[in-house]
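Some notes on the structure that comes next.
Shown here: the complex without one of its protein chains, the others still in place.
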Amino acid sequence: MSDHAAHVPGLAHHFVNMEQQKEAGTIGMWLFLLTEIMFFGGLFLAYTIYRAKYPDGFLQGSHLLSVPLGGLNTVVLIVSSLTMAMAVYYSQLGERKKLLGFLALTLILGSVFLVVKYFEYAEKFQHHLFPAHWMYNPAADHPPTQYHGQVQVFLWIYFMMTGLHALHMIIGIGLLLVIMFMAHKGKFSKQYNSPVELFGLYWHFVDIVWIFLFPLLYLTGYHVGGGH
Amino acid sequence: MSLFSFQIPFMPEQASKFALEVDLFYIALWLITIGVTIGIVIAIFVFMVKYKRRHNGEIPDQIEGHMMLEILWSVIPFIICIGIFAWGAKIYYQMYSEPKESLEIFVTGKQWMWRAQHPDGQREINTLHVPVGRRVKLTMTSEDVLHAYFIPAFRTKTDVVPGRYTTTWFEATKPGTYHIFCAEYCGTQHSGMIGTVTAMEPGEYQAWLGGGTNEPPAIVGERLFSSLACNTCHTADGKGRGPKLTELYGKQVKLNNGSSVTFDDTYIRESILDPAAKVVENYQVIMPSFRGQISEEQIGQVIAYLKSIGPKDGDAAAKPAATAAAKPAAAKPAPAATK
Partner (left out) sequence: MATEVMAQAEESRTNYLTNGHTVKSWLLTLDHKRIGLLYLFSISIFFAIGGIYAALIRLELITPQGDLMTAETYNRVFTMHGVMMIFFFLIPSIPATLGNFLLPLMLGTKDVAFPRLNLLSWYVFMVGAILMLITIMSGGVDTGWTFYPPYSSIYSNSQVTLAGVSIFITGFSSILTGLNFMVTIHTMRAPGLTWFRLPLFVWAHYATSLIQVLGTPVVAITVLALAFERTLQIGIFDPKLGGDPVLFQHMFWFYSHPAVYIMIIPSMGVISELIANMTRKKVFGYHFVAFSSLAIAVFGFLVWGHHMFTSSQSMYAGMVFSLITYAVAIPSAIKTFNWTATIFKGSVSYDTPMIYALAFIGLFTIGGMTGLFLAALGLDVHLHDTYFVVAHFHYVMVGGAIIGYLGGLHFWWPKMTGRMYPEVWGRISAAIVFLGFNLTFFPQFIVGYLGMPRRYHAYVPEYQVWHILSTAGASLLAIGFIMPVVYLAWSLKYGEKAGDNPWMAAGLEWETSSPPPTENFTYQPVINHDAYEFENVKEIKEAAAKEAALQTA
């Protein structure tokens, strides 16, 4: 009998063995990321259509965003992907301390991203650039008056895309805390480490989304120069 | 075609040139449907009776499948489907190819009524008077939500979309009064957004047109053009702060971003409401938006005016769409002159 199978740590009772469990987790995570692509896909579609419809508004709108801050965040996220990859690597070697160290680094970098994002958002709110109708009231030169409506469209796309992305970051940090807690408790070993690996997939995905968002939103009008 | 238009049960009246073909198509599809359904039902009944389970322990001989049959019942339906597609696409193409010579009526949908304005200026609400035997083109837009202009007797329907123009055309073949329905759900009184279209003999239509004292839209549009001070910038000599608009309708215009756009209804409307969207080459964005100061109907009148001062017929640059009834202000449309 395979009764002893139930005693393998980390193996849920309904799976036959570790391989099956790991395969299920991996396929599950990839499918989940597929749904995420479709989810963001709707917004990318809206971006494409409105950019074609309002090219000038998008140029003007992108000048409202801070390239240095966006660039900083891009670097932060790319580095966090590296630390996450290292965490996955050490989880597979079963090195608990290094695993925890790299998870902590990832956590710090993720938080830095969100703090920077917070300042970017706060600045927009201060300048009445949040596109809700009762608030949207850009100062006279910023953006040029005749593009108000178009820039408003750009700004809702900006807020919706980056907001959704930030939400994914927040969820990611929550999950990261859980993973760190599990690692701290010594749940992971050479044999059982798929949660770290699967979380790593999620983290990289969120990172990649940002890699698309940064040029599409921040750099769209960069070649035209500051404008003001 | 009036030769064939007799009243068939279960069908609305056939009162336009499209009606007969749509109906024939519809009947053909029902014949296929009934044929297939009856075939399958008979097969099922025969099998049920013939192969009824006789005793509890029986296991019939198994049949895995039959490649030839599978190919047959994939390929034959496919061919039928392609046939149906082609027939449907042909009718659709006719419906969506704008006629060269037509009577143009401007229709505005608004919760919950239909406004129409004829080229001679006659206006009506929830009714539409059209001459028999003449192609009528409707240019439509909505002031609020989505609507759809549906005339069952003519077998035409087109969504009426805010923010853009949609067109449809028909040629009434039989004098009479038929329903207009709003077919796209538009709110509380959606089912009350109905009206009647009256198809009349051309003579009667002329008489009906004469009954009103309205001015043609192009004339009203000309007055709007000066009362809204458009003419201070868009001067006729081309030296104003805005581009010259005479002799322009239907032509290509170069924009400041390098692309070009046709100076048509949609572009004129966009430029009035959102002047910064597409700016003509070598001009500055100084025009204010007229959003909120001008109604859809008035925009239609300005367009009619710009059309009336557009290029003369036969101008090489003019597109067919632009030549159609280009000068509603200049002359009364002469019915039957086209043939």
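Labels for the chains are A and B, by order of writing; each one numbers its residues from 1.
Everything that follows uses one rule, which is that contacts are C-beta pairs under 8 Å (C-beta built on N, C-alpha and C of every residue); 3 or more make two chains touch, one makes a residue touch a chain.
These numbers come from a predicted model, not from an experiment.
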Which residue of B:Leu20, B:Met95 or B:Val253 touches the chain not shown here: B:Met95
Which of B:Trp87, B:Trp208, B:Tyr267 or B:Tyr283 contacts the chain that the document leaves out: B:Trp87
Touch as defined at the start, partner being the missing chain; which of A:Pro9, A:Gly42 or A:Pro215 qualifies? A:Gly42
Which one touches the absent chain: B:Phe150, B:Tyr205 or B:Tyr249? B:Phe150
Quickly run down the residues of chain A that touch the omitted chain. 12-16, 20, 23-24, 27-28, 31-32, 34-36, 38-43, 45-46, 49-50, 53-54, 131-134, 149-150, 152-153, 156, 160
Suppose we count only contacts with the excluded chain; which residues of chain B make the list? 10-12, 18, 21-22, 25-26, 29, 32-33, 36-37, 40-41, 43-44, 47-48, 51-66, 69-70, 73-74, 77-78, 81-82, 84-85, 87-96, 111, 144-146, 148, 150, 152-153, 155-159, 161-164, 166, 179, 181-192, 194, 274, 291
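Here is the rule we use: only the chains that are shown with their structure count from here on.
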Flag every residue of chain B that touches chain A in the complex, lowest number first. 257, 274-277, 285, 289
Chain B partner contacts - residues on chain A that touch it in the complex: 54-56, 144, 146-147, 149-150
